[in-house]
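Structure first, then comments.
Missing here is one protein chain; the remaining ones are kept as they sit in the complex.
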Amino acid sequence: MIPGSFEYHRPQTVDEAVGLLAQHGDDARVVAGGHSLIPMMKLRMAVLDHLIDLQAIDGLSGVSDNGDSLVIGAMTTQNELIADPVLAAKCPIIAETALQIADPQVRYCGTIGGNVANGDPGNDMPALMQALDAAYVAQGPDGTREIAARSFYEAAYFTELGENEIITAVRVPTPAAGHGYAYEKQKRKIGDYATAAAAVLLTMSAGTCAWAAIALTNVGDTPLYAEDATAALVGSSVDKAAVDRAVALAEGLTNPAADARGPADYRTKLAGIMVRRAIARALERAA
Amino acid sequence: MSDAMPSVAERTQKLEGLGTARKRVEDVRFTQGKGNYVDDLKMPGMLFGEFVRSPYAHARVKSIDTSAALALPGVKAVLTAEDLKPLNLHWMPTLAGDVQAVLADEKVLFQFQEVAFVVAEDRYIASDAAQLVEVDYEELPVLVDPLKAMDADAVVLREDIKDQEEVGGHGPRRHPNHVFTWEVGDKGGADTAFDGADVTVEEFISYQRVHPCPLETCGCVASMDAINGKLTVWGTFQAPHAVRTVASLISTIPEHKIRIISPDIGGGFGNKVGVYPGYVCAIVASIVLGVPVKWIENRIENLSATAFARDYHMTGELAATSDGRITGLRCHVVANQGAFDACADPTQYPAGFFNIVTGSYDIPVAHLSVDGVYTNKAPGGVAYRCSFRVTEASYLIERMIDVLARKLDMDPAELRIKNFIKKEQFPYQSALGWEYDSGDYHTAMEKALQSVDYPALRAEQAANREAFARGETRSLMGVGVAFFTEIVGAGPIKNCDILGLGMFDSCEIRIHPTGSAIARLGTISQGQGHATTFAQILATEIGLPADNIAIEEGDTDTAPYGLGTYGSRSTPVAGAATAMAGRKIRAKAQMIAAYLLEVHDDDLEWDVDRFVVKGAPERAKTMAEIAFAAYNSVPPGMEPGLEAVSYYDPPNMTYPYGAYICVVDVDVDTGVTDIRRFYALDDCGTRINPMIIDGQVHGGLTEALGIALGQEIDYDEIGNIKGGSLLDYFLPTAVETPVWETDFTEVPSPHHPIGAKGVGESPNVGGVSAISNAVNDAFAHLGLTHTQMPHDHWRVWKTAERLGLTG
Partner (left out) sequence: MGKHHVKMTVNGSAVEALAEPRMLLIHFLREQLNLTGPHIGCDTSHCGACTVDLDGKSVKSCTLFVAQADGAEIRTIEGMAGPGGSLHVLQEMFREHHGLQCGFCTPGMITRAYRLLQENPDPSEEEIRFGISGNLCRCTGYQNIVKAIRAAADQINAAKEAAE
């Protein structure tokens, strides 16, 4: 319940934050919303000597529409995502997903950057970002680069992010107008991590699926972008046969942990159900 | 005066007595954040205690090195068993007649068992210091399965009592891991009934280990005043007087030098009945260091180390005629007591009142045996929002009725009605030894079934089952019926005592000259609203407005001796004492009034708030007038003042009952159960405050939902606790909780002074059965006889899979 001691820093710029990370190395962590890191610190499972609070850095929040992409500041809270009119108009699956994360208080503090950066298999945004083929903008001592969400996650809590890098923004290619979408999440109770969840987006053209994306949450030690399942939908009429194929391929990708949410075989089957229901809802919404 | 006298109705309303939905007096402080809970206490010089706990479920403690912890600035002491030995406090007696280690003495027996107690200037330093204590363990084989505890090759857990023949006086132990065997009923008669029965059913039914998990964890502040030799302990105690007596017995501090105070308590639900190592260590630390010491556990400690509930593994059997008349009941239970039997039960009842297992049914012959065993799990168990083991017993019989109904292809409501104890049969002597005092089950059941239009529900279910078979829906509807009879209000001294303290309760009233009053009770509210409801009882008895009656509980220096609040006993026992004390007040008041009015006592009659001369209503004295007179104008020979005390030994337990009906829709592909509708009809006898009764039912049903649909304190094969934090332990939020429909009938208890029976725990008893019956019912037509709780998503899905439904 009581964390260990640390020194607290509140840098004013990203450069300053990066500098502090580089200076203190392994003993330093950044904190955004804090609702992943601080509980771990209270259980003394995360131990650090330097806490770098990003809240004072200007320009890390907010959503901007760049035409073919939407750029979301890493410090944008889940609540801000839910309320944002640009996202509501151009990419509503983000708000739908955010509403299923945790509870109202956590959503006031939790950020999109925090949700994507840790590599926690339970977080919802990573799979969604993979489905959206988003990229994370990372700034470090050597400058700025973009890392595709689809190649960001290596293993549970292990990501491509360099030791002294900070994610400053998430760039989401704007999905085509009229796309269908759904984030289908089953959980033991509101606020829990997913027993299994699926993000699905698709566009239809004259009764045929022109484009799709399927990704899974918390049924592996990383989010799972279901490339083959996606391919099974594209070019089809999203009829039962195509959906069955997509579901089977998605299930085949899964390698869920057995925990209090259920045994592995159940979670795999449930992932399939989530994919099926998400496809159905996405199809309904597609123009 | 008589022209202006308000009517009976107006005067009754002004009192806000029995039956009124009086708003709670407690709420004024709670809604302003001005409650006074243990962790709110601050005292000069106060130190903080924190435990070092074992990571292992079963291990020898080879050594404990406290030097690094002691060297940390701000650390004042680190206690181990060695420090408690000279005081003979390294072990303490439990409420079940066993002993429990206060700090591990040579070995640990469950994960998170207390090993050392660090005392420091603040909780941050205490936490840092606890990290620095080095303990060397030698791991031992672990036993977690209660069904294997008495195997010949099972590892011996309780080496400390290995030569002890009995625990708690419950007869010879058959095995080192055996605690007790409790047997009740007529084995020969039951066997005969089964041998000759048309139909028998048998089912193994587990009631999983859960935890009451009140929102406030356990804790205390212990303060030894060395100058005056007085120990004061504020703490989360549901039974403050019992704690005082026990503290005196184990510490040799005389009882008049101990003061126990239960301030505001943030929920109890049975978790706060027993004495925990934290209380003992805080007391010792305060004595040794000469300053107050606070100990407040965190949530993980609460779930992992304080008293669990249930963990009963039950085999039930019913014998019946082919047309559904039950002719016999047999049960055997393996009771998992954990590492120490710290069950909070009356001493003669090591398995509580499990012998209420005949339930609401007229079962001519029955036999019950319970074997208590030790395992490497946290000690306990307590009655989590129920009377002792009543939830377990009620669950068993309610499930078995459904199992029998399934076998006979009879409707479960119909089978119940067929076997109910009839109104004319009360008082009813059950086959397992209880005398049920009153009830009208048929009326209650009729009302319930009509209210939900039960035949329409079954018709809808039939249509749903056909639609499912045709592949038109993937949702299965279930209808769960439960008709529970509880046994609460412990209890008559002749059979109910805790560590020798008879389970009476008490009320002491003092009326002030200006017509207000203070009453003190031996119980202690943890949210039940005693300050509001007990004033209502008195308002009706003595004719003073409830707003003018202060109710106090919880300070053993001032409150009369009582056995506390749990097992729905406050209204049946202390409520009775309150009414009786009120009647003593009124009896004296009558004599004073007669004297003032210059009439004979018998010439007066009581009229709401005053004594009136029969036939001359304009000649009256109100209770307020009598109160003042008590201090200056009492009849010759009478003592002045207006005060009374009652210690009430109830002649019997009380038997609240209810008819609950639960409608669920189970999503077969995901295992999710949606409670579509829940109707709860309760008969708690006389209803003191309908608003508070409804609140109790809502809360109890929500706790039942948690238990039935997800709560579980589970362990892996090496004794690591799973689900020991709120990340996993299922507490429903407002989203998972449905709207609860409440209803009632009112059959007063014939022996209780105001006819009340108690209600706080009925919903947990009936709720679990109704919800579980509903989930089981959803699959009953496909051959399912029983699926184990909790009915969480994955288990329900597995049930569907086994039945071939998930394709």
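As written, the chains take the letters A and B, and residue 1 is the first residue of each chain.
Throughout what follows, contacts are C-beta pairs under 8 Å (C-beta built on N, C-alpha and C of every residue); 3 or more make two chains touch, one makes a residue touch a chain.
Quick caveat, the model's predicted, so the values are computed rather than measured.
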Omitted-chain contact residue, chosen from A:5, A:23, A:66 or A:144: A:5
Touch with the omitted chain, as defined above, among B:55, B:189, B:266 or B:513: B:266
Of A:35, A:150 or A:188, the residue in touch with the unshown chain: A:35
Contact with the hidden chain (one of B:698, B:751 or B:798): B:698
Of B:177, B:223 or B:298, the residue in touch with the unshown chain: B:298
Contact footprint on chain A, counting only the chain that is left out: 1-8, 10, 31, 34-35, 38-39, 41-43, 51, 53, 55, 79, 102-106, 108-109, 190-191
Footprint left on chain B by the chain that the document does not show: 23-24, 26-35, 37, 39-40, 42, 123-124, 213-217, 264-267, 269, 298-300, 526-529, 691-692, 694-703, 725-727, 731, 733-735, 737, 739-740
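By our rule, only the chains that are shown with their structure count from here on.
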Geometric centre distance via CA averages, chain B-chain A, whole Å: 44
Complex interface listing, chain A residues touching chain B: 1-2, 4-5, 44, 103, 186, 188-191, 195, 260-263, 266-267, 269-270, 273
Footprint of chain A on chain B - complex, ascending: 123-124, 127-128, 131, 298, 669-672, 710, 712, 714, 722-723, 728, 730, 732-733, 735-736, 792-794, 797-798, 806
